Structures are given as structure tokens and as C-alpha cells.
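The complex appears here minus one protein chain, its other protein chains still in place.
Labels run A, B, C, D and E following the written order; every chain starts at residue 1.
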Amino acid sequence: MADTKRTAVLTGKVKEFWDERGRLNDVVIKQSGLTTKRFFNLDHQAYKEGALPVKTKELLGLVASLVLRCDDCISYHVVRCYEEGVETEELEETLSIGLVVGGSITIPHLRRAFDTWNELQQGGADG
Amino acid sequence: MADTKRTAVLTGKVKEFWDERGRLNDVVIKQSGLTTKRFFNLDHQAYKEGALPVKTKELLGLVASLVLRCDDCISYHVVRCYEEGVETEELEETLSIGLVVGGSITIPHLRRAFDTWNELQQGGADG
Amino acid sequence: MADTKRTAVLTGKVKEFWDERGRLNDVVIKQSGLTTKRFFNLDHQAYKEGALPVKTKELLGLVASLVLRCDDCISYHVVRCYEEGVETEELEETLSIGLVVGGSITIPHLRRAFDTWNELQQGGADG
Amino acid sequence: MADTKRTAVLTGKVKEFWDERGRLNDVVIKQSGLTTKRFFNLDHQAYKEGALPVKTKELLGLVASLVLRCDDCISYHVVRCYEEGVETEELEETLSIGLVVGGSITIPHLRRAFDTWNELQQGGADG
Amino acid sequence: MADTKRTAVLTGKVKEFWDERGRLNDVVIKQSGLTTKRFFNLDHQAYKEGALPVKTKELLGLVASLVLRCDDCISYHVVRCYEEGVETEELEETLSIGLVVGGSITIPHLRRAFDTWNELQQGGADG
Partner (left out) sequence: MADTKRTAVLTGKVKEFWDERGRLNDVVIKQSGLTTKRFFNLDHQAYKEGALPVKTKELLGLVASLVLRCDDCISYHVVRCYEEGVETEELEETLSIGLVVGGSITIPHLRRAFDTWNELQQGGADG
């Protein structure tokens, strides 16, 4: 129940996603101007420790990504939730709120979110 | 014009989608709590025979999936429409309403919907 | 159960919406070019009798409008459904599919859809 | 910093919204079938105390409502956050994540969210 | 055809919108933290003269607002387009692209966009 930080061991499709994400971020940085660079910076800042702990902020990012149905964003926040020590029950309750708010149209993304979580738990010794 | 039920013979990409959908549903069931389980149940019930026939309900699910632009949801309802004996003209008119309501942004999904329908018709002897 | 056409007697907020809609359509027609005019024409055509009856097409338009959460579009299709002789149970099942597909975020629109239906039933002698 | 529950004193536009919401819920209940009733029930359940506290769940509901840009849903969760003892800094950080995820298109809703929060703080003796 | 800057004389509903927008921006500024303040700044910067002229950027903001169906955002960009000397034909072509991309669900917003444009032209001596 304590929030023990974890190191995510990425394998299979999750690792593939993470590597491609890194490669494409380099492509963006090379070609983008000041507005885009500042946005990326702001995006990073928004999830930093504040009145709310990082863990809660990652859950907020996850539910927002689920109802907006963005697989890449969901995968990213699922990995981050894992790293921040989110428990399976906490992840599940967050996803279930997204499911109720966003409806059955979110189910394909919900499926892949649980699949990613599953892979992370099997990859990590402390999962 | 009569609604003769059909058995969908899944091949190629449609079969791949269907199998992966089944595998992931198992992943969800294993990890999900009561809210998610009840939602899945409700989702199932909503398409049952009532004042409206199942066929009409599947067309409603299809057009909702098209305007919300969810490929997996569209593929699922296209298969179900096929099973319920929907005629090509009926499917086409449903998709065209979705296209007009949802705009050109739905076209990539419309393309794949017709492709799935095409595969189903070629796979089934009674297509 | 038969599809008896009805004449919608618009009162209160529904009448207000309908009149404003008419006024604004005139504003659009005066200022719009060929693409917009053709789109309006196409929008009209999509709901005409075809392989699917007009009533079913209005239900399709309604569910698409609900999941996309457009109050004006919902009000329009609720009035049209009333005119086409849609029964309360049929309307309710259509809205419930939209609710399940689109999630709790559609509830404010669902509420107003039922309110409009209620007003139409009280306004019409044949409701 | 402790989560002291508060009683929300609704005034002005917030009270208007809340009363109309109640009136329309009655309209829905009278006309809706089993699927819709069960959905409303599920919606209620999703926010109950579990592995995550009610307060966190209301913040999740709020950020989901902001990125999906539903004023009624936002107003509802802002009132609920107030009742659950959410601090202004916590609300603000939640909204700022929604703003970054959902973009400038959420700003009109962000403005009204802060306005509602403002009214609640002025209405309540313990704000 | 030349881009003569214009002064927008706001009247009626457009003035009401603009004043409320100003009042609410003050509410946001008072309660918001660094992330939100930086976002507002970034939002302002994105529309400044660059490789693309301000006029084109306002048309980009307008079409994005139309397909995302945000009335407040549309009203804002319509006023800004007016100030930047956008011609009626240019505005109309921009809106028609939004209509085709976003579908009939954008029509209620298209109607109000033309209505706002109409009010601006009647309010200004150089309209």
C-alpha cells in the first residue's frame, strides 16, 4: 500500500513503443520552433510534485488519456504509474472511472492499458 | 430483404482483430473490478432485442462507432451486422449518415469499414 | 407500434430553438458559397427513404448526435423522430445505446433529449 | 491540508444549474428503461471509496470532464470536490493538467470551472 | 483584397461574450498557478507574426475551433479575423473546410459563426 517506486523493465510491444517514442521526440526537437519546445516543457512541468503528489498527477494524466482515447498517451502514463508505485487496484479504479465517463468507445483502449500493465508486472521483479 | 441470419467466416485481418480482442478481453476480466465488469455486462445488454430489433441496434452501434472514429468498435459492429443479415445497401446508408454527420475525418475509418464488409462477403458462402 | 406520422406542436424552449435555427439558416444561406450549400443539400439527402426507412435514419442521426454531444442536433432529431412516429420505447433504447457507447459525459445531453421529448408529447394531441 | 468535508452553499448560477439538473434527472427516471437506470447506478458507484479515496476520484472525474469539455459535468465535480474538502491548489493543479492535455480549446470551460469554485468559496463560511 | 486592419465594434451578443470573457480571465488569473499562466502566454504567442502572417494564423485557429466545436473559441477567432482584415470570402472558405472535415455536427456552430460575422459587419463602418 505504500508508494514504493519501481523500475519499469520494458519488453515486447511496450519497449517498441518507448523506443519509437524516443526516436520521434528527437525528430520533433530538430524541426520544431519555440512554441512547440515551450509546450513540451510545460507538459513536463505539469506532472511535477506540487499540492498533489506525482502519483495522483499520473493517474489524472491516465484518465484524461483514456477518455480522449490516445493509446500512446495511455501507454506512457501506465508506465509512469508503474514507476511511481501505483497499485493494481488504484490503476483499475482510475481506468473504471474513465470507462464510465467515456463509455464503451474507450474499451479497446482499456484492453490495451491492462495489457501494458500486465507486461510491466511480468517484466519487473517487484511487480 | 428478409433478415436471414448469417454465420461470419472470419479470415485475414478481421480474424486477427477478433482473436486479439478475445485475448485482451481475458486480460481485462482477470484484472478488473466490479464497476468494469458491470459495464461490460451493460454494454452487452444494450444491444439485445427490445422495442427495436437487434439489427437496428447494431446499425446504431455502427454509426456511433463511426462518428467517434473507433476502428475496433466499427470492425466489431460490421461483423455483428453481417451476422444479423444486414444488406449491403443498409450498411452503406448507415455509413453514409455517419460520414455526413462526422465529416471527412471519418473517411479513413469508412474505408476500413467497407474493407471489412468486403472480406466478410468473400469469406461467407451466404454473403 | 405502427409508424403513424405525427405533427409536432412546438412550444416553449423547443419552439425557441426551432425559430432561432430557421433564422440562422437564413444567415448561412446568404453568406455561404457553393461548398457549404452543397453540404447542406447532402445533409438533407442522407436522411431520405432508401433501403432503410426514414424513421431508422432519424434514429441513426439521433444516436450519432448524442455520442458527439451536440444539443442542437439532438433537439432537431428528437423533433424529427416525433414527426416520424417513433415510440417512446424506441427513442429510449436508441438513447440508451448512445449512453453506453458515449459514457456519462453524454448524460447532460440525454437529460435535455428526454425533456424535449416530454415537451413534444405534452404539446401534441396524438403524443 | 486535512480533508475536512464541507457543506456547499449553492447560490446564483451554480444553484440554478443544480436545481435544473435535479428536475431533469426526474424526467429521465420517469422515461428511461433498465439499461439507462443501471448506467446511472454504475456512474454513482464508480466514485465511491475504494483503493482510491473519494477526493481523488472526484479529481479524476473533474479532469476527465474538462478534457471532454462538458460544462455540466465540470460544475458537478467542482461542487463535489468542494464538498470533499479539496484545496484550491489541488483543484488548480488538476485543472492545469486538463488544460495541458486538452489544449486551449478547454480554456472557456476552465474559466467557468474557476468561476464556480469562486462562487462556492464565497458562499461557504468555511471556504 | 488587401489586408486592411479593422477596428471591431462589438454590439449585442458579441459584446456580451467579450465582456464575460474578460471578467472570467480575471478570475482565472487570480486563482491559477504557474502552469496555467504559462499556457495562457504560449497560447498568445502561437498566433504572432512568423513565417505565416497573423491573418493566416487566425484562420488556422478558426478552423481548429470549428472542427472541435467550441463556440467561445469560434467567436474569439471570428472577431480577430475581422480585426485582421479577413474578407467574407476567405472566412467562408475557411468555415467550409471546417464543415467538410468536421461534418454536419459542426453546423450549429457554423450558423453562430456567420451570425457573429454578420453582427461585426453591421457594427463596423468599414465592414
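Worth pointing out:
As a convention for this text, contacts are C-beta pairs under 8 Å (C-beta built on N, C-alpha and C of every residue); 3 or more make two chains touch, one makes a residue touch a chain.
Everything numeric here is computed off the predicted structure, so don't read it as measured data.
Only one residue in the set B:Thr11, B:Asn41 or B:Asn118 touches the chain that does not appear here, and it is B:Asn118.
Interface note for the absent chain: among E:Leu10, E:Leu24 or E:Leu59, the touching residue is E:Leu59. Between the chain not shown and the residues A:Thr35, A:Thr88 or A:Gln121, the one that touches is A:Thr35. Listed for subunit A, the residues touching the missing chain in the whole complex are 21, 24-25, 27-28, 31-33, 35-36, 39-40, 43, 64-65, 68, 70-73.
Residue positions on subunit B in contact with the hidden chain: 69, 88-89, 92-93, 95-96, 99-100, 104-105, 107-108, 110-112, 114-115, 117-118, in rising order. Interface with the hidden chain, as seen from subunit D, comprises residues 67, 99-106.
In the analysis below, only the chains that are shown with their structure count from here on.
If you average the CA atoms of subunit A and of subunit C, the two centres end up 39 Å from each other.
Note on chain placement: the centre of subunit C and the centre of subunit E lie 29 Å apart, centres being C-alpha means.
The distance from the centre of subunit B to the centre of subunit D, each centre being the mean of the chain's C-alpha atoms, comes to 34 Å.
Listed for subunit B are residues 33, 35, 39, 42-43, 46, 50, 64-65, 67-68, 73, 100-102, each touching two or more other chains.
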